[in-house]
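Data block below; observations after.
One chain of protein is taken out of this complex; the other chains stay put.
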Amino acid sequence: MRILFFAHLKTAANCAEAEIRIDGDIDAGQLWQHLLARFPELARYQRSVRFARNGTYAVAGTRFSDTDEVALIPPVSGG
Amino acid sequence: MRILFFAHLKTAANCAEAEIRIDGDIDAGQLWQHLLARFPELARYQRSVRFARNGTYAVAGTRFSDTDEVALIPPVSGG
Amino acid sequence: MIIEIAIVHAPIVANESLPPALAGTVGAVATFAGSVRGDEAGQPISALDYEAYQPMAEQTMRAIIEGLGQRHACLFVRIIHRIGTIPVGENAIHLLAAAVHRAEALDMIAAFMDRLKQDVPIWKVRALDLHGQILPPSS
Partner (left out) sequence: MIIEIAIVHAPIVANESLPPALAGTVGAVATFAGSVRGDEAGQPISALDYEAYQPMAEQTMRAIIEGLGQRHACLFVRIIHRIGTIPVGENAIHLLAAAVHRAEALDMIAAFMDRLKQDVPIWKVRALDLHGQILPPSS
């Protein structure tokens, strides 16, 4: 699974993209477990971050699998 | 007193401007009496027309005198 | 608040420039252009004729902007209204409002247009059909 980091999450993760290995499909809570195991600095942003799966915001019940591109979207500030 | 007509009131009055002679100062009701005596075709527009005295909408209690410029303002449709 | 008001007879040239003193202070510029559409009350037209009580129209527009500026704090507002014969597709009005934040600029534009259509002595006096003949006004 390809993970994308933006804005201050890049600094927290110390990278813009990462690959993580997922077996089967998992929910958002399980995805956070994977992410925090590898990027513990993300913990403080967890409450404010939304997942986007393949370019669309995840909703309750969204499942994530190894072929997905998942972006961590911190609060936006465009315009 | 100089009277100005706009839009369809020009057609009703058959002129764009007129002079009427006022003694002392009068209220809106008395001004209408003067106007309707000379321009009876205005009667059907009386309810929708506002007076402007010297470029400002008249309010309840506005008095009009012979040196004023009074415009008859039908419903506006700019923009 | 700097206010520029003009009533013109020629085609409106959209002027998006701001007073140079405002550079770096303005964060939001909203504009609105109202143009003549090709039908009036269901009939195809070629143009509308507008008329104004010009000094009062200018003064009323300024007073409206000053009043609205109490609630919608803008730095600069420009209004150009065209009168005379305006062909289909050309602008009858162009507004620009500049403010620090977007809400003030957008609200100024919307609120001004509502007030314009209530109180500013400008009228669509007649429509011209596709042969240039006068149609009765719809409003």
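By letter and in written order, the chains are A, B and C; residue numbering begins at 1 in each of them.
Here is the rule we go by: a contact is a pair of C-beta atoms (placed from the backbone, for glycine too) under 8 Å apart; a residue touches a chain by one contact, two chains touch by 3 or more.
Note that the coordinates shown come from a computational prediction; the quantities given were computed from them, not determined experimentally.
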item: Chains still shown that are in contact with the chain withheld from the display; value: A, C
item: Which residue of C:1, C:33 or C:73 touches the chain not shown here; value: C:33
item: Touching residues (missing chain, whole complex) on subunit A; value: 4, 6-8, 52, 55-57, 71, 73-79
item: Subunit C residues that touch the omitted chain in the full complex; value: 14, 16, 23-38, 88-89, 100, 102, 105-106, 109-110, 113
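Note that in this section only the chains that are shown with their structure count from here on.
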item: Which two chains share the largest set of C-beta contact pairs; value: B-C
item: Whole-Å separation of chain centres (CA-atom averages), subunit A against subunit B; value: 71
item: Whole-Å separation of chain centres (CA-atom averages), subunit B against subunit C; value: 26
